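All protein chains but one are shown in place.
Chain IDs A, B and C follow the sequence of writing; residue 1 opens each chain.
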Amino acid sequence: MLLTVLKAIGALSVLGLAAASMLALAARKFHVDVDPRVEAIASALPGANCGACGNPSCFSAAEAIAAGRLPVTACTAGGKSVAQAIGALMGDDACDVVAAVSVRHCGGGTNASRAYEYGGVQSCGAVAKLAGGALVCASGCLGYGDCVRACPFGAMSLDERGLPVIDSAKCTGCGICVRECPRGQISLLELVSDAAPVVVRCNAHNKPRDRKSSCSACCIACKKCERECPADAIHVIDLLAVVDYEKCTGCGTCVEVCPQDCIDLNAGHLSVTGDGKGKSATAGEQALAGAVSGD
Amino acid sequence: MKSSPLRLIIPVVLTCIAAAASLAATYTITEPLIVAQEKAAEEAALKSVLPDAVTFEATDATVLGAAQEAAGESKVDAVYRALDADGQTLGWGLKVGSRGYSGLVKMVWGLDRDGKVLDLTILSMNETPGLGTRIKTEPAFLDQYKALPSAFAEKDVKALDMISGATKSSRSVRDSAVAVSAVFDAVLKTAGEVR
Amino acid sequence: MKEWLRVFKNGLSIDNPLTVLMIGLCATLAVSSQVEGSLFMGIAVIFVLVMSNALIAMLRKVIPAQVRIPIFIVIIASFVTVVDLFLKAFFPPIYAVLGIWIPLIVVNCIILGRAEAFAYHNSVWLSIADGLGMGIGFSFVLLGLAFIRELFGSGKIELFGSAVLKMPSGYAPPIILMMFPGAFILFGFVVAFVRWLNERSTERKAA
Partner (left out) sequence: MLTISHFLLLFVGAALINNILLTRFIGLCSFFGISNSMNTAFGMSAAVIFVMMMASTTTWLVWKFILFPLNIGEFLYIPAFILIIAALVQFVEMYLRKSSPALYRAMGIYLPLITTNCAVLAAATEVSKPGFFKMAMPYSYTLGEALVYAFGVSVGFGFALLTFTALRERLDIAPVPRVLRGNPMSFITAGLLSLAYVGLAGWFGL
């Protein structure tokens, strides 16, 4: 009886000794002298590995920043707070960062008429390959949520009209949704400064007459907003109303005056006097706008 | 690593020693029980196959080795000599494992002194329930093997029919039977003389 | 005592079946074809979980962080071997059914997970509560699924040799439920059902 106990103790402790000493030896010999700053920066970064800064993971981005290959403001997703934290770590004061937010230039969804019934793979990428998408309008939002799935920060969700609503509090402007959207290159989704109060909910460039037939919420280039705007911040260029965010004061006259109601609030910002009534603004956006202004 | 390596190694080795000690202790307590359990199970299986045998004597290694040699593909786990009340060789108990549809089919065969199949049971198998298991649930199939003549040869076994839809499983029983006949001819017939 | 109950309850909480299903999958799936086997499996997991949690909590000050994984694993492995030997000695038929799945309790994600997440940072008393809660939660899910699988899969539930519950005689049991693929598919629907139940209760609460 005693013999088996001794043999067992002997065998297992030899094994334990071998394993532990191997680990201790390895810990010493293979000690990777990780630059402490890299770990500090890595912990400052959001850690979503979203790839917006071009690195596969936040850890590799931290290494690049610590080595000076990337600027302190490399992490677009992190925005100002992360940039300042890294700036403090790296010693130089971080320059002021223009935080960007993604906005949707389409008010179509259920308003847009459909070219054909589509029952295939539920992804915008797939439907866009089929004769340019299921909508008559060639630049409208297809509504199958590729951008919603791609957003690493969960800032986007599809509303009842099938259009992506962007929660600018969570959106870090990493731009993945713009890349993911098959209509991204015609900037259906666009990165604008997070101070942008109003958004034109259309980005069609064909003749207004054709547009009317394809969607009831489109911009018909009537130039009313251009005439009414006190800060001369909105112009109809190439048959489409475009907002110049440097001059725009966010007074909201264009929102009220537009006959098609296709200019409305960029959710979460209410320097606009109006109650953010824009008909095409979704319930979500209004609720959000209301919540932000605290009324 | 700032802390000296010893500080890391000692706790691991201590845990190993404690674990080994406790396990060795439990093993020594449970080991006899396990062996007893296995023996009892084996005995029960042999009893069910050789009802009127009183004691079972495991044959020595040479016989087992020769049996395994003769059995070829199938695996002979054990060969027992069945003795009646006054110690005469009554017959043989063979534990044979052969490859079925998915894994091992273990059977116990009871032969009398001149090689007549007294009885056989399937100890354990892993065949697909409902299909392969029919070799056990349908008694007709096994009864055929009981009807085999004494000192049956391979051709007698091949003459028996199989269960359709469970060819692989029924072939395992047939392989087992062939192995038993081979072992009997090669080893047991000669060793069967009165002790 | 109140703290003890809080920890125990959250081990047992309603979302535990979902989490348990996702992490303790290896054994749950294989063993749940029999109620009797699952019963013993549940008890074994509870025993190993509670004992290893208690021992690790007792030694947590002594175990250096860099080598904690090997030490945890040796402790859990020794308790599992105790169970293995115990079953082999006293319940051979059960051992025949559970056989390979007992040693695999060692790598069962729940136990190492609880040891690392909870036992290494809390007092012995609370670790026992957590172990008990998690163990019973695990067995609760395991038995529930074994009940469904055995009843519908083989038409009757055998407990210690006697058929405790029988389906009406004309019932032709679909064997697939007894095989592994059936278990997977059944799991899928069970998880969906539990999720649907949760949603309905949250909706009713919200409305």
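Remarks
Throughout what follows, a residue touches a chain if its C-beta (ideal position, glycine included) is under 8 Å from a C-beta of that chain, and two chains touch if they have at least 3 such contacts.
All values derive from a computational prediction rather than experimental measurement.
Within the full complex, the chain left out of the display contacts the shown chains A, B, C.
Considering the complete assembly, chain A touches the hidden chain via residues 4, 7-8, 11-12, 14-16, 18-20, 22-23, 26-27, 29-32, 56-57, 59-60, 119, 121-123, 126, 149. Listed for chain B, the residues touching the missing chain in the whole complex are 16, 19-20, 23-24, 26-27, 31, 75, 97, 99, 101-104, 124, 126, 128, 168. Against the chain not displayed here, chain C makes contact via residues 18, 22-23, 25-26, 29-30, 69-70, 73-74, 77-78, 80-81, 84-85, 99-100, 103-104, 106-109, 112-113, 179-185, 187-189, 191-192, 195-196, 199.
Just so it is clear, only the chains that are shown with their structure count from here on.
If you draw each protein chain as a dot and join the dots that touch, every dot ends up joined to every other dot. Taking the mean of each chain's C-alpha atoms, the chain closest to the overall C-alpha centroid is C. Contact count check for A-C and B-C (C-beta pairs in contact): higher for B-C. Chain geometry summary: the mean Cα position of chain A and that of chain C are 41 Å apart.
Computed from the mean C-alpha positions, the centre of chain B lies at a distance of 34 Å from the centre of chain C.
In chain C, the residues that reach two or more other chains under the touch definition are 66-67, 70, 74. In chain A, the residues touching two or more other chains are 12, 16, 19-20, 23, 27.
Those residues of chain A that touch chain B in the shared complex are 1, 4-5, 7-13, 15-17, 19-21, 23-25, 27-28, 31. Of all residues in chain B, those touching chain A in their complex are 1, 5, 8-9, 12-13, 15-17, 19-21, 23-25, 27-28. For chain A in complex with chain C, the touching residues are 12, 16, 19-20, 23, 27.
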